[in-house]
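The complex appears here minus one protein chain, its other protein chains still in place.
Which chain is which? They are A and B, in the order written, and residues in each are numbered from 1.
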Amino acid sequence: MLIEQIIVFGAISSGVYALLALGFTLIYGVSRVTNLAHGSFYMLGAYMFFVFSSFFDDLFGSGMVSTSILALILAVIFVGIVGILTYRIAIHPIVGDQVAVMVVTVCLALVFQQLILLIFGPTFPPVRWPAGSFLVISTLILGVTVQYSRILAFVVSLGLFSSLFVFITKARIGKAMRAVSQDREVAMLMGINTERLSMLTMALSAMLAALASILITTSTSMSAGAWMWLHPLALSFSIVILGGLGSIKGSLIGGFIVGYAEQTVAIVVPEGGAIVGVVPLAVMVIVLLLRPRGLFGKRVELEE
Amino acid sequence: MVRRYLRRGYSSFAAHVFDIPPRFMVFLFLIVLLLLPMVGLAPYYLSIIIQANVLAIFAVSWDLLVGRTGQISLGHAIFFGIGSYSTALLFKYYGLPVWITIPIALLTGSVAAFLLGFPGLRVKGPYLALVTMAFPLIIGTLLKWSPLIPIFGGEFGIRGLPAFFSFLPDPTPQVNYQRIAEYYLTLFLLFVSSVIIYKIANSKTGIVLVSILDDELASKACGINVTKYKLMAFMISGLFGTLAGCVQTHLLHVANPPMFGLTLSFAPVIITFLGGIGTIYGPIVGSFIYLILDKYLLTDLLPKLCEYFNVTLPDEFVYAKLLIFTLIVIILVIKWPRGVARFATDKLEDLEEARDLDERGPRIWKRYKRKEKN
Partner (left out) sequence: MHLLQVENLTKRFGGLIAVNNVSFHVDEGEMVGIIGPNGAGKTTLFNLISGFLDPDSGTVKFKGENIIGLAPHKIVNKGIARTFQVVRPFRHLPVIANVMVALKSSRGARKIEWLKTMERKAADLLEDVGLSELALEPAENVGHGDLKRLEMAKALATEPDLLMLDEPFGGLNPLETEFLTKSIIRMHLDEPSRGIVMIEHKLYALMKIVQRVIVLHQGEKIAEGKPEEIAKNERVIEVYMGKGMQHV
């Protein structure tokens, strides 16, 4: 029974983690930005979904899946805009200095944390799909009770991941991203507007984080909280380092490895839930000490 | 025209005040700090400076590693926490007095630095930042794990630790001898730590450390065993970081998880950006700016000003504090990436040049004017 639980739940969280990590690795690959506020976009996603859902609930009455989906879309777009603004205001001026970027983004993360505390207080708003919808109904997979919302999360994350993979390999903008991540100067010489591309990538990165957040929090018993940006940040780092900075394939595989490692610890270790946060950190340390470039990292390139 | 005269006026003033070599400024700063308790500064303000002293030791040790040797550490809290919990555990289980626990804790910190540094320092740049960041977070999380609570006290940590000067009389409304003693102790420790680190940073070894900062490869090509020097810097940095942790624990009488916390790890980063990275005075000035900004301006002065102007602060202001603080830091970093104190000293150097020109000015102008007449 334990093993089935690990397999099923591990798979679900892994898919979403892969999306989260993808966002992180994209902005690093394209602009060399170590965005320590990536977790904050995650947090904002959950909160904005709560805000928009509540708004629509007041307007139309609760219980409609369609409004929830609209809320999701709006929340994701909102966070995307926040991402663009963040890049323009806080990162663009110092984009050459990696350490300064880290300092500014971590301060920004604290700013967001405090803003959330100011606006929402130290409460933990639940982030849920509507109570009556089919998403809350459970089904059995491998003998494990799973809510449809989790299955949705899994399907959406993998679907989106593959679409993005295709996008980055085939679409013009995707190819531009790869070009810039390999050699910024040459890309500029070829006429690619790297700053505009950076902003776009930032938006995408933020939106992925927000989406991942909504998918996870709606499908698990987690609530939002002003400190919820730390765990996803650790996850992002860990997966991206394991998979290789700038590698898309790496984000996927890394996501699964870390996701499963977390699940295993949570289920097998006594009181494991409390120390689940250690898993991504430990993975990261081990990878960095043994093979810093990770599984598929090749210095810094967005590869297939 | 007026501006030029103003500039001349200011630069001659600057000539008289700032033409003093920096050592004298330091001396002045020290004298002021030494005299503060004696002029009757309230215990509350004394404790701000006590905290600043401890934080400064922490920041200076960090700067040796990061600013001088170029090894980005975002997990310096690990030493703080090791110092803190080592001395706490030694007291809890063996009842040892402070003057025994602290040296043992320092030893533990150095050993930890060696063990962590050996594999850790082989890793480069941003990766090193991440590894160092992870260590204290891992330990911090494990400290709160239920099976370990009996030993480490979980979220509340280990409490009831002795003060340094418990043999002194208890505080009265008029005077707090213990606080004053702590003040001088931390000041003394800051002085000693700064001098030691300063001597190391400006020695030939320090030169090698800067070479590692500038170009590790070229340093190797000069025959330098880079790993050995990095490890040395890491251990010295760790030693003083541990010291800061030990001292803080006995000032606050508690050892708890925030001492391995991310905020603490990031504090030296912010402090050096405020004060100037790679110098000795930078982290010290930065620590004072940081704490005065946080504990005095925002916690003390602002509420008092609001009272004065009859403005009521909403309850949520407590959250806004950190918000305002981080916003200020963001603005400072974007405007002056090399640090405020650095910016100030650079500007002072510029002013000096202006002074020279202005002194030479009139004579040149006279010659020029004569030429024009012809």
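Here is the rule we go by: a residue touches a chain if its C-beta (ideal position, glycine included) is under 8 Å from a C-beta of that chain, and two chains touch if they have at least 3 such contacts.
Because the structure is a prediction, the values reported are computed rather than measured.
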Where the missing chain makes contact, among the chains that are shown: B
Full-complex contact with the absent chain, from B:C222, B:C306 or B:I331: B:C222
Sole contact to the chain not displayed, among B:I196, B:L213, B:L252 or B:L302: B:L213
Where the missing chain touches chain B, by residue: 204-205, 207-208, 210-211, 213-215, 217-226, 278
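Simple rule for what comes next: only the chains that are shown with their structure count from here on.
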Where chain A and chain B are represented by their mean Cα positions, the distance between them in whole Å: 34
Residues of chain B defined as touching chain A within the complex: 72, 74, 119-120, 122-127, 129-131, 134-135, 137-138, 141-142, 144-147, 262, 266, 269-270, 273, 316, 319-320, 322-323, 326-327, 329-330, 333-334, 337
Residues of chain A touching chain B in the complex: 34, 90, 93-94, 97-100, 102-104, 106-108, 110-111, 113-115, 117-118, 121, 230, 234, 237, 241, 270-271, 274-275, 277-278, 281-282, 284-285, 288-289, 292
